[in-house]
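All protein chains but one are shown at their positions in the complex.
Just so it is clear, A and B label the chains in written order, and each chain counts residues from 1 on its own.
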Amino acid sequence: MNPFSYVPATDTSSAVALAAGGAKYLAGGTNLVDLMRQGIETPRELVDITRLPLADIEEQPGGGLRIGALVRNTRVATDERIRDRYPVLAQAILNGASPQLRNRATVGGNLMQRTRCGYFYDRHSACGKRDPGAGCAALDGFNRTHAILGTSESCVSVHPSDMCVALAALDAVVNIAGRDPVPLVDFHRLPGDTPHVETMLAPGELVTSIDLPPAQPGRSVYLKVRDRASYAFALVSVAAVVRMEAGRATRVRIALGGVAAKPWRAYEAEELLTGTSLDDELIHQAAGQALAGSRQRAHNAHNAFKAELARRLIRRALQGVRS
Amino acid sequence: MSSIQLRLSVNGREHELELDSRVSLLDCLREHLGLTGTKKGCDQGACGACTVLLDGERVNSCLVLAAQCADAEVTTIEGLASSEAGRAMQKAFVRNDGLQCGYCTPGQVCSAVAMLAEYEAEVPSAVGEAGLTDAEIRERLAGNLCRCGAYNGILAAVREVAR
Partner (left out) sequence: MNLAARGFTLAGKALTRLARLLPDGRPDPLAHRRAELGRPTDRLDGRAKATGAVRYTAERQLPGLAYAVVVGSTIARGRVTAVHVPPAPGVLLVMTHENAPAMKRTPAYATMKGPLGAAAMSLPVLNTDEIFWYGQPIAVVVAESLEQARYAASLIHADYEPWPARLSMADGKPYTPAHAVLEEPVTRRGDVRTALGAATATVEAEYTTPLEHHNAMEPHATVAHWEGDRLTVHDTAQYPYGVKEMLAKKFSLAEENVRVLAPFIGGGFGGKTPAWPHVWLTVAAAKLSGRPVKLVLSRADVFAMTGGRAPTSSRVALGADATGRLTALEHHALAPCTTDEFAEAAVAASRHLYTCPNVHVAQQVVRLDRIQNAFFRGPGVAPGSFALESAMDELAWRLGLDPLELRLRNEPERDPMSGIRFTSRHLREAYALGAEAFGWSRRPPAPRATRDGRWLIGHGMAAAINPDAVLIAGVQLRLAADGTVTIRSSTNELGAGTSTAQSQATADRLGLPLDRIRFEQGDSDVARTRIPGASAATTTLASAIWSARDNLVRELLKLVRDTGSPLAGRSFEEVDTRAGGLFGPSGGQSYERILARAGVEAVEVTGKSALPYQTVKRGTYSYGAHFCEVRVDEETGEARVTRWVGAFDGGRIVNPKQATSQMRGGIIMGIGMALTEETLLDERTGLIVNRSLADYHLPTHADVPAIDIHFVDQPDPQTPLGAKGIGELGIVGVAAAIANAVYHATGERVRSLPITPDKLM
């Protein structure tokens, strides 16, 4: 960890001003402190934003909820309104990390998590996230946990968040200090030739809150498959939110985790299913559609199983929520 | 060195400290305050051995900078012995052989005490069963690894205290 100065911020505008000068925001620290200790993140200055007034969950006019960027994950998952109206979000959070980490980690920080790729974490391996243009050691290395959708020759890493998968399925919106809100599905970026650019935030910009649109009647589920029963990142996860009216799905949202550098919305599958009774055959077809664009290396594709796993999870999720 | 000054309350005792800003809460406890009951197993939030209570909530002290704890109240395994809940849990661990090498044990004990408080406060878990079932306890303690494999004994200890 390199030496840095530590500044506790007292108000948002001064925090943003410090960050404009190159400081990095520190909130729960559950990812940043680790990355600094590994020498992956090397800020000269840290602005501790944990005391900024961004730690409330508030009702919005029109029935939505606003979750402050500094609300801890445990609080989100415990909040009665979230559990009643957006249970998929509580489920997703509770399926991630450990209670200790969730007590500390914030909603904003969860959004800003960086990938857990072992080559990204090793300063001596080729990684375009750390060293733009350096290539990607995972392409021909151990990539069993890596992405199958939206990948590039520069990067096959995945975004590790569970929470963001649920937020994507809920059509959440990210509020950023000093600019227009951004839909969560547009917040994270696919790697392309610039894997080091992970979100649409400009340097120094601050996420202030997440807006959940008014809850839709219907059912939802979050399913996650991992290598052990708990306390592990997803191999594949699915968040599905479905509104059924008179036996027809009038609104379908499907988001995948563990498959891409961002929470992945399966728009074509959603479209295919909307207006239908979600019968098995259509679900099967939609699950296939969702993974139609999946790509694995011709050789060295340790992650090839993820496409089939994702299809099966989508089917299970939809069969679970259609009744 | 970028240093910071802070007042830190640990187990009810106030400390005035001047520290390198890089010092984690865990290293502050172990290297600067002589409170070595809190253990370092991975230093990256992946094992739970460093679990302490920060303002009453269990956290991985390796991922918290000491600087962030100004004016906070920290309770470690050493401090837990002065609470009834803590003493009861420590005794139950011994009685049910919920420990072997003992290295993960302080973290397990802190975590278990906080877990019961979380359960009382209706913090949910991914298991979502009614009541504090074995599956619930296991999931709620999944953030504390034990390589000796004392999990059965730990579960029995927590059950005994929760009764």
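Keep this in mind: contacts are C-beta pairs under 8 Å (C-beta built on N, C-alpha and C of every residue); 3 or more make two chains touch, one makes a residue touch a chain.
All of these numbers come straight from a predicted model, not from anything done at the bench.
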item: Selected from A:Asp56, A:Asp84, A:Asp140 or A:Glu153 as touching the chain missing from the view; value: A:Asp140
item: Chain not shown: contacting residue from A:Ala134, A:Val225 or A:Leu282; value: A:Val225
item: Absent chain, residues of chain B that touch it; value: 1, 20, 22-23, 27, 30-31, 34-47, 49, 76-78, 80-81, 90-91, 93-95, 97, 99-106, 109, 134-135, 137-139, 141-155
item: Residues belonging to chain A that touch the chain removed from view; value: 1-3, 37, 39, 116, 118-119, 121-122, 124-125, 137, 140-142, 144, 225, 227-233, 235, 305, 308-309, 312-313, 315-316
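Going forward, only the chains that are shown with their structure count from here on.
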item: Distance from chain B to chain A - Cα centre to Cα centre, in angstrom; value: 28
item: List of chain A residues in touch with chain B within their complex; value: 1, 3-6, 8, 26, 28-30, 33-34, 37-38, 46, 48, 50, 74, 77-78, 83, 90-91, 94-95, 97-101, 103-104, 229-231
item: For the chain B and chain A complex, residues of the former touching the latter; value: 1-2, 4, 20-22, 24, 43-45, 48, 51, 54, 57-60, 62-65, 67-68, 70, 111, 114-115, 118, 121-126, 128, 138-140, 142-144
